[in-house]
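Okay, handing you the structure first.
For this view, one protein chain was removed and the others were kept in their places.
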Amino acid sequence: MEIIKSRKLKYEYIKYDDNGQPCESYTAVKDVDLDVKAGQFISILGHNGSGKSTLAKHINALLLPTEGSIWIDGTDTKSVEELWKIRQKAGMVFQNPDNQIIGTVVEEDVGFGPENMGIPTGKIWKRVDKSLESVGMTAFRHRSPNKLSGGQKQRVAIAGVLAMHPKCIILDEPTAMLDPNGRKEVLAAVHELNKTEGITVILITHYMEEVIDSDKVFVMDQGQVVMEGTPREIFSRVEELKKYRLDVPQVTLLAHELKKAGVDLPDGILTTKELVDKLCH
Amino acid sequence: MIRDITIGQYYPADSVLHRLDPRTKFIGTFIYLVSLFVADSFWGYVIATCFLAGLIILSKVPVKFMLKGLKPLFIILLITVVFNLFLVPGEVIWSFGFLKLTKEGIAQAIKIGIRLIYLVIGSSIMTLTTTPNQLTDGLERILHPLNKIHVPVHEISMMMSIALRFIPILLEETDKIMKAQIARGADFESGNLIQKAKGLIPLLVPLFISAFRRADDLAMAMEARCYHGGDDRTQMKPLVYKSRDYVAYGIVIVYLGIDIAVRVLL
Partner (left out) sequence: MSLKLEHVTYTYNPGTAYEMHALKDISLEIPAGQFVGIIGHTGSGKSTLIQHFNGLMCPTSGVVSYKEENIWQEGYSLKRLRSQVGLVFQYPEHQLFEADVLSDVCFGPKNQGLSNEEAEKKAIEALQQVGLKEKYYKSSPFELSGGQKRRVAIAGVLAMEPEVLILDEPTAGLDPKGRDEILDQIAYLHEQRKITVILVSHSMEDIARYVDRILVMNKGEKAFDGTPKEVFAHYKELEQIGLAAPQITYIMNELQAAGLPCDCSAITVEEAKASILKALERRKND
């Protein structure tokens, strides 16, 4: 069974005038059909304003569809009584590391989710210990989050979600505010979780390098899914990506340019090694 | 750096007082404050002094930190003492115009002065040995019964702890905004009061907008982590009284008892 499934998903932001009457509406997401299998690493690419964050917020019922439906592990997000179960199953990590850490001490922040779920004290500690270990932040457990680097803060945020024992984690541009080292650190942690614990990952980003290792990539533009496939399939369509305000890694672009100039190369080269092998066999 | 500013004035150390339950410290401090008003005689003050000295030694906090807490209160202390010195009627020792220094005045001034100083030191021992977080936790538990009369105790304490987390972040942000505006020629220093107040707009607008944005983000992050108020919530670090807390309560009560006895008997 699919862990995330959506059909004809549509969401409209509605602006209200001073009298509380709707006056303007803006469709952020429309006609989105998603099928994500448990254990997959999925990336959603799109420029700013393409609707990818709006879509992400549907996966854990922070937003409910205006039309269509989305099911998380078989449960429709519209069923009110299941709300907390959905949010526990689909954990969310946001862009700004400062604005999602609640605790004044790292370990207390990780315990926040389980506390809300009503987990008994002893079990909370076990979950916190394990989650901090999974993201490699055990040594920082007694620190104040304010003294951590951006990448470390995001790892704490991931641990906070892990402690709720989710089936999937949605990361909404988790690296947009980080420097290259922080980005690597966070991505490594996420890939590790996907591999060792089998947690389904939905990574939302506009950094092309980050999606290379995913199982499947969705590209969004104007609220719709416009491309869908493996990273190699997606990256072989360089011109199309440019149209959607995205680019490809330099190596892919170079291979594409060389191919256009008549060099015999396959489409969608993703790594330096591939290109070197193909050029110097 | 601005992030190193400690909120409250917690002094990290490993002492018995640091380990006590925050509730014990709250109630203990309260009893101590009461005792200061009970003790009205020479012996009463001697006992209070001994008790305070004992606490200071136990806390392992350098005395200079305690005295720091007195600084901002110096003016109030001075005014109170001066008022008492000259305005208490009684046996006149020395006079200058309408100012009369009386024997009773001197006695009263000394008493009030000591009382105020002890009061401040006593409560700063609590804040120096308890993290702001523990304080909030302790307060939440002590005020818990107020829930019955619909005081949102959990929500208030959640707000306090969020404020504690965001104060350093907002301070740093203030610093950045000021620099960004100074780079555009803004002037936050010169001019009269009205000009100064007007000059703050370029600082306050971005700061408020950012604070609201953060509030919005945080609310969403909390909801995403299943936060739904204080009902059915468990605690990772519930407050549990240990034997040292019972001993502490015992000592405080014995102290108060002696204080009352001294007052009644002597």
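Read from first to last, the chains carry the letters A and B; within each, the first residue is number 1.
The rule is short, and it goes like this: a contact is a pair of C-beta atoms (placed from the backbone, for glycine too) under 8 Å apart; a residue touches a chain by one contact, two chains touch by 3 or more.
Only a predicted model underlies this, so the values are computations on that prediction, with no experimental measurement involved.
When the full complex is taken into account, the listed residue touching the unshown chain is B:Lys179, out of B:Arg19, B:Lys103 or B:Lys179. Considering the whole complex, the residue from A:Asp179, A:Glu197 or A:Glu240 that touches the absent chain is A:Asp179. Listed for subunit A, the residues touching the missing chain in the whole complex are 46-49, 149-150, 176-177, 179-182, 206, 208, 242, 245-247, 249-251, 253-254, 257-258, 261, 263, 272-273, 275-276, 279-280. The chain not displayed touches subunit B at residues 1, 4, 173, 176-177, 179-187, 201-202, 205-206, 209-210, 213.
The criterion applied here is as follows: only the chains that are shown with their structure count from here on.
Computed from the mean C-alpha positions, the centre of subunit A lies at a distance of 44 Å from the centre of subunit B. Taken together, the subunit B residues at the contact with subunit A in this complex read 3, 132-133, 161-162, 164-165, 168-169, 213-214, 217-218, 220-228, 232-238. By the touch rule above, subunit A contacts subunit B in their complex via residues 60, 62, 84, 87-88, 91-92, 94, 96, 98-105, 107-108, 111-121, 124-125, 128, 145-147, 160-161, 164.
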